[in-house]
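Removed from the display is one protein chain of the complex; every other protein chain stays in position.
Now for subunit A:
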Amino acid sequence: MSQKVLLNAKEVNIILHRLACQLIEKHNDFSNTVLIGLQPRGIFLADRLAKILKEDYKVKNIKLGYLDITFYRDDFRRGEKTLEANKTKINFLVEDKNIVFIDDVLYTGRSIRAALTAIQSFGRPNEIELLTLIDRRFSRHLPIQPDYRGRQVDVINNEKVKVNWIEHDKEDSVYLIEK
């Protein structure tokens, strides 16, 4: 198993600030916008972006939620393992809100498809956008593309992209892992 660094801590930091600025450009004061981190690993990126927006760009009233998509996935009973759920935490109404889905890696697009279904259980949003740190090219199974992307990478199918966060994995970095 070999691994290659795609992004180091400094590059991750620059990209996160750019993504934060792009969000501000579109959503101004975030008065009608909510950020939704997708479980399990999208929530780390969502937490970090919310922190940057609040602390570095002084954006007030950032609303942040976590969405678990386990029960909406289309591969129930298709794998070996039981799909285990994570916590959903959405303490606000999404009716007529502008939602930004946040996930670390966009691969087949199936999780995002599930998230689009899942969020409907909480109301009818005005619009939904997608932000991902890594966009894997040429691997989509569904017509889903990000509105905000950190870095686009070409990765073949037996390789895996792993995003690490300093809060959980000791460093900010993105690795390409060959299986």
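Everything that follows uses one rule, which is that a contact is a pair of C-beta atoms (placed from the backbone, for glycine too) under 8 Å apart; a residue touches a chain by one contact, two chains touch by 3 or more; residues count from 1.
By definition in this document, contacts and distances are computed from a predicted model.
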item	value
UniProt protein name of the chain not shown, from "ABC transporter permease", "Na(+)-translocating NADH-quinone reductase subunit D", "Aspartate carbamoyltransferase" or "Hydrolase"	"Aspartate carbamoyltransferase"
Residue of A:K60, A:R77 or A:K179 in touch with the missing chain, whole complex considered	A:R77
Option from A:N8, A:N32, A:T117 or A:Q152 whose C-beta touches the chain left out	A:T117
Interface with the undisplayed chain - residues on subunit A	68, 70-73, 76-78, 81-88, 117-118, 120-123
